[in-house]
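A short worksheet on the structure shown next.
One chain of protein is taken out of this complex; the other chains stay put.
Which chain is which? They are A, B and C, in the order written, and residues in each are numbered from 1.
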Amino acid sequence: MSDAEQPGLYVESTVIMTTVRVVTPFILTFGLFIMFHGADSPGGGFQGGVIAGSVVMMLAFAYGIEATRDWLDSRLVVAIASLGVLTFAGIGLGSILLGGTFLEYHRYPIEKASKYGIELVELGIGGIVASVIIGLFFVIAAGFGHAIDGGDES
Amino acid sequence: MIDTFLTHYNYYAVVALLGIGVYMLVESSNLVKKVIGMNVFQTGIFLFFVTAAYRSGAGPAVVHEGGGPYVSPLPHVLILTAIVVGVSLTAVALALIVRIYAEYGTLDEEVLRELDHD
Amino acid sequence: MIEHAPVLVIALPIVGGALPLLFGLFADRLGWPIAAVTLLGQTVLAVALATTVVDGGAVSYVPGGFVAPYGIELVVDGLSAVVLVLIAAVSLGVLAYARRAGPHADSFYAQYLLLVAGLSGMTATGDVFNLYVFLEITGLAAYGLVASGRSASAAVAALKYLIVGTIGASLYLLGAGYLLAATGTLNMADLAGTLAEAGYDSTLVLTAFGLMIGGLAVKVALYPLHTWQPDAYADAHDTVSTLVAALVSTVAAYALARLLFSVFTVGFFDAVPIAQTALLTVAAVSIVAGSLLAVAQSDVQRMLAYSSVSQFGLVIAGFAVGTQAAIVGALVHLVGHAVMKGGLFAATGIVERRTGARRLAEYAGLGERAPVTAAGIAVLLFAMVGVPPAVGFVGKWYIVVGAVEAGTWSLVVVLLASTLLTLAYFARLFERMYFTAPPSASTTDATPVPDGGNGREAVSTGMVAVVVAAALLAVVLGGTAPLVEQIVEQTVSTFPHP
Partner (left out) sequence: MIDPSLRPVLAILASLLAIPLIFATSSRRTLRESVTIAAALTKFGLIASLVPSVVWGGETYEYALFTLASGIELALEVDALGLLFGLLASLLWIVTSFYSIGYMRGLDEHAQTRYFASFAASLAAAVGVAFAANLLTLFVFYELLTVATYPLVTHDETDEARAAGRKYLTYTFGGGIAVLAGTVLLFWATGTTAFTPGGIAELATTDPAIARAIFALLVTGFGVKAALMPMHSWLPDAMVAPTPVSGLLHAVAVVKSGVFGLARVILDVFGPETVESLGVGLSLAVVATATLLIASIIALGRDNLKRRLAYSTISQLSYIVLGLALLKESALIGGLLHIPAHAFMKLTLFFCAGAIHVETHTDDISDMAGIGRRMPLTMAAFAVASAGMAGIPLLAGFVSKWYIVIGAIEGGGWFFAGALLLSGVLNIGYFWPVVYQAYFESPDDHDEKPLVRGIFGGRTAVETDGGEPVGAADGAETGDHDHTDDEPEPYETDHLGKYNEDHDHHGGPPEGGWTAAGWRGGESTWFMLGPILAAATGAVVLGIVPNTAVFLEIVTTVVDNLGVMV
């Protein structure tokens, strides 16, 4: 299928490539900035994650999906997503273990537990959102048949 | 008439966005345009929420001082979530479109339907 | 620990869904065992939760200690407990089917568990907006799963599903916005009271009702909002169509009922009878139109898909009638339909693997080519038609009793006629399987493939066992009606009455 995918789909454009190259670092920084907020200032993992994830998509549009797929280690994406989920769930379940309810931050015996708890969760969510968007984009663009036949796990 | 328009222009914008979105969904046979229409439709809803959050005479939810019109933060939070959902949906939709184009070489719904029947 | 169960039923599949991806980096084919362990745990949790609810009444849970209505509340009452158990059990059953049938990718199992999490979330939530979020999580997982079909048309079907489904969810969100504008709250229990204050016949509330119910009706696939459904069911991978056909519309129908009873409450129907009439009309039209469309199909899976349109008309009619008996009936039919339709889709998958048959005509003589599967299909078909004492009959009985109590006579006629309508399309399949000679000389592979033998694609005993289990359940589940009735009786008494 990758043979069928290439011709006609990707058009190299200097304008797009240059723009993306310039803009990308700023967007990624902005994404992280948003992600680290959320507890007491506007921001949060969803928004930041989407912005961070859009970076990879921009790269894909500028340099071609297959090229980006090869460049980006798919294991990294998967790892970020799973770790994000586990962070979120771990903090939530941890408060249960400490005798509270799910996500009851102030059960944690640290200062400003609520703030750091929320921001950690936001970071986890940001990771999930970013990598899920990236992953979905790649996975479904290729189809599961691709994943099964080629053993390509992404 | 003019008065209602001037005071409720945001609701007119909502209706316009919803209408344009639905029109694109129904009328366009290009799948990408359909997805854009879907986005426009959702944007109309987001605008509706944000607009409806404005409450004259209400007090702020957390801070208890000062006067003047405040904006309820709840709809904004909700819409932020909804926007994320919308973006994920768009991502999935575009990914599907990429795959469809790779398989069929067209994004025209009519052509796809004919191909499917063969 | 059990008091945390409402959140655990959502958190567990999410965590479980992350693991296959993570472990997939180090080892192959860990998806299935992880999913199996997760869903086993999920089933145990759901059953334990249901037991608690049946014994001690509804359980509510507020994550993070933010008190409702500010925080998001999870509420599990009798109605949701039944659906939670159904979700866990059916997804576990389908997993047994997936072991051989695939797809085997780790990402498939991640999405599978994400779907379970979304469905459980929809069921357990007590917040209108939260319901939207879980609706979309479910949707996202379902679109991805449908797209995993082997054929390219699966992607088209998934996109169609995505666009229509998103519009449905968006309408629901818009309706939630109207509710928020009318009352200033999104908590279901809160809404029940504040809506009555806002006045049931106010334009805001009426619009909200129309939009939210309309949006959910898209997800349920009531006629004429069903257009996404036949393609999605027929083009998806067998495992996926089994899971999606059994659960996704089912939980959407549950959500619709939840809105009717916990948010708008029975008082709404009393105040605005036209709303009830409209919903009943849509349901009745759905019953008839779905059946007629099903009769016209030559592809078996599409026929089953249109049959769902008709059967969900029955369920929604039961909920819309709103008497206790009708709710019992709708719930029984909801559960029964999930088992029966899931079993049928699983069976068609087996048939296709074994004989390559997809169309009705190709099912000829299946009774001899694949006796066990064919017998399973036959039992499920007759259960669906409503031959007593199978579950299909029990559900219908209660719905009809409820409709009679409510005095909706024209609905009673449609409900009764639905038996014959269902028979109209299922009898053709049955006749084809048992009383038509298989295609002999014309096709190349005239030699019949014995059950369990080597067919075109491997069919495991587990897959056949799923079909047989579904058939047995379809017969036996009818006996659980008194339990369901007890649960509903208990739950209905907790529904808000303004």
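In this text, a residue touches a chain if its C-beta (ideal position, glycine included) is under 8 Å from a C-beta of that chain, and two chains touch if they have at least 3 such contacts.
What you see is a predicted model, and the numbers here were worked out from it, not measured in a lab.
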Exercise for the section: Identify the visible chains that the left-out chain touches across the whole complex. Expected result: C
Handout entry: Options C:22, C:114, C:423 or C:468, residue touching the unrepresented chain
Key = C:423
Practice task
Spell out the interface residues on chain C facing the chain that's missing from view.
Solution key: 325, 328, 365, 368, 382, 385, 387-389, 393-394, 397-398, 400-401, 404-405, 412, 416-417, 419-420, 423, 427, 431, 434-440, 446, 448, 478-479, 481-482, 485
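One rule holds in what follows: only the chains that are shown with their structure count from here on.
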Practice task
Examine which chains touch each other and state the graph shape they make (line, ring, star, complete, other).
Solution key: complete
Practice task
Work out per-chain C-alpha centres and flag the one nearest the whole-protein C-alpha centre.
Solution key: C
Practice task
Could you grab the centroid distance between chain A and chain B? Build each centroid from C-alpha atoms only and quote it in angstrom.
Solution key: 23
Exercise for the section: Calculate how many whole Å lie between the centre of chain A and the centre of chain C, each centre taken as the average of the chain's C-alpha atoms. Expected result: 31
Handout entry: Gap in Å, rounded to a whole number, between the CA centres of chain C and chain B
Key = 28
Completion exercise
Where chain A touches two or more other chains simultaneously, the residues are 136, 139-140, 143
Practice task
Return the residues of chain C touching two or more other chains; collapse runs of consecutive numbers into ranges.
Solution key: 144, 147, 155
Handout entry: chain C - residues contacting chain B, complex
Key = 129, 132-133, 136, 139-140, 143-144, 147, 152-153, 155-156, 158-159, 162-163, 166-167, 170, 173-174, 177, 180-181, 184, 186
Exercise for the section: Mind listing the chain A positions that touch chain B in their complex? Expected result: 1, 4-5, 8-9, 44, 46-47, 49-50, 53, 57, 65, 129, 132-133, 136-143
Practice task
Spell out the residues on chain B that touch chain C in their complex, using ranges where they run on.
Solution key: 25, 31, 34-35, 38, 41-42, 45, 48-49, 52, 72, 74-75, 78, 81-82, 85, 88-89, 92-93, 96-97, 99-100, 103-104, 112, 116
